[in-house]
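Only one structure is covered here, and it is reproduced in the block below.
Removed: one protein chain of the complex. Kept in place: all other protein chains.
We call the chains A, B and C, going by the order they appear; numbering starts again at 1 in every chain.
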Amino acid sequence: MFRLPVRVYWEDTDAGGVVFYANYLRFFERARTEWLRSRGHLQERWRRESGIGFVVTDTSVRYRCPARLDDLLDVTVAVAHAGQASFSVAQQAWRSDASGHPQLLVEGTIRIGCVALGTFKPCRIPSAILDSIR
Amino acid sequence: MFRLPVRVYWEDTDAGGVVFYANYLRFFERARTEWLRSRGHLQERWRRESGIGFVVTDTSVRYRCPARLDDLLDVTVAVAHAGQASFSVAQQAWRSDASGHPQLLVEGTIRIGCVALGTFKPCRIPSAILDSIR
Amino acid sequence: MFRLPVRVYWEDTDAGGVVFYANYLRFFERARTEWLRSRGHLQERWRRESGIGFVVTDTSVRYRCPARLDDLLDVTVAVAHAGQASFSVAQQAWRSDASGHPQLLVEGTIRIGCVALGTFKPCRIPSAILDSIR
Partner (left out) sequence: MFRLPVRVYWEDTDAGGVVFYANYLRFFERARTEWLRSRGHLQERWRRESGIGFVVTDTSVRYRCPARLDDLLDVTVAVAHAGQASFSVAQQAWRSDASGHPQLLVEGTIRIGCVALGTFKPCRIPSAILDSIR
C-alpha cells in the first residue's frame, strides 16, 4: 500500500477549526499522483505525448473524525478495481493519536476514467500504466 | 427545489481546462448555505448562540460532464432524508447547452450531521431547523 | 466604480475563524471578471478566438480588518493605469458594520498583463478592450 505524509496548513482549515472536508479530495489526489510517480508515470508527460488524461468520475467519502492545523496525516492509496478504461482506488487519511496509535479520520473510494483530452471521451488505459497498477 | 446560480471563475478551474472536481463540493455547500438562509437559518448565528454546528459526514458525487470557465451553473438542493441528528440532501449542477436545454453535469448526495462545537459529538437538530427542512 | 457583492462561505474561512487572506485575491478576480463582462468582454471567448489572455503579474494587498463566515462583502474595481500591454486596477473589499457604515477591510492593486497563450509572451491589449477600460 502506498503512503504519503500530508501536513495540515492554514489553507486547509475552515472556521470550524478543522480541515475543510472538500480538501481531503486534494490530499487524496496528491497521494494518487505520488503513487503513479513512484511507478514511473508522470501525468503531465502523458498529456503532452499521448493526448490522454485521467479524470475523476466518482468520489465517495466518509468523514469520521476531524484533522486540525499542524496535524501530520498519512494518506494511503490501494487499487480496488482496474478495468479497461477506468480504475478505482480506496484511499484513507490516518493520524497518530497522543499515544501513537493510528486513527482513521477519512476514507473514500475514487473512480478514475481514462479520456481523450479535448473531447473527454473515454478511452483505453495504456497497457504500460494498467500493468503497473494492477 | 432550491436553486443557486454559480458562475465558474479562474479559481475553479484546473490545467485540464475544466472545473476541478473537488470544487463542486464548494458549489454544493454554497447552495446549501443559501437554501438554509432562505429558510431563515444563519449558520454563524447558531454557532455563536447555541454552540451547535453542522458538519459534512458523507459525500457521494458523480461527475458526468465537465464545466468550463465562464459557465453559469444552476446548483440545486433537495432534502433526501431528515433524521434526528443528521439529514441528507441530493444536489445537482446543471448548465444550459447551446440550444438552451439543461444538461446535468454533476450530481451527489451530501449527509450532514449536527454536532456540539468543540467536541464534535452528535446532537439533535434543533426542532426549528428540522421543521423547516422536512 | 464597479461593485460585486461577494458572500463569505465556509470554503473561504480558516481556523482563525476569519477569511483566509489569500482568498481575497479570488474575490478580487471574480470582481474583475464581472467588471469585464459588464463591458462585454468574455475572457474565455478571447482565449479561443484571438489566442491572447490576461495574466496577473503583480499583486499588492493590505489586510486591515478580517471578514467572517456569512459576511456580505462589497468588492470594487477601479482602473488605476492602462498601458499598451498591461493595466492596473485598484480593488477594495468593504463590509457594512452593525450601524450600516461601510468599513474598508482589504485593499490592493493588481497589475494584469496581456500575453500570447502558450508562450506567455507580452502582447498588445486589443484596442476594443483598451478603449472600454480606459
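For this structure, a couple of remarks:
Note that in this section a residue touches a chain if its C-beta (ideal position, glycine included) is under 8 Å from a C-beta of that chain, and two chains touch if they have at least 3 such contacts.
Worth saying up front: this structure is predicted, and the values here are computed from it rather than measured.
Among the displayed chains, contact with the absent chain in the complete complex occurs for A, B, C. Of the options B:A22, B:L36, B:V89 or B:I112, the residue whose C-beta touches the omitted chain is B:A22. Here one chain is not drawn; of C:A22, C:A78, C:L104 or C:A128, the residue touching it is C:A22.
Mapped onto chain C, contacts with the missing chain fall at residues 16, 18, 21-23, 25-26, 29, 53, 55-63, 65-66, 117, 120. Mapped onto chain A, the footprint of the missing chain covers residues 7, 9-11, 26, 29-30, 33-34, 42-45, 68-70.
Residue-level contact of chain B with the missing chain is found at 10-11, 13-18, 20, 22, 68-69.
The rule we apply is simple: only the chains that are shown with their structure count from here on.
Chain centres computed from CA atoms place C at the largest separation from chain A. Where the sister copies chain A and chain C meet, the same residue numbers recur on both sides for over half of the interface positions. Relative orientation of chain A and chain B, expressed as the C-alpha superposition rotation angle, is 180° to the nearest 5. If you average the CA atoms of chain A and of chain B, the two centres end up 22 Å from each other.
Contacts with at least two other chains are made by residues 26, 29 of chain B.
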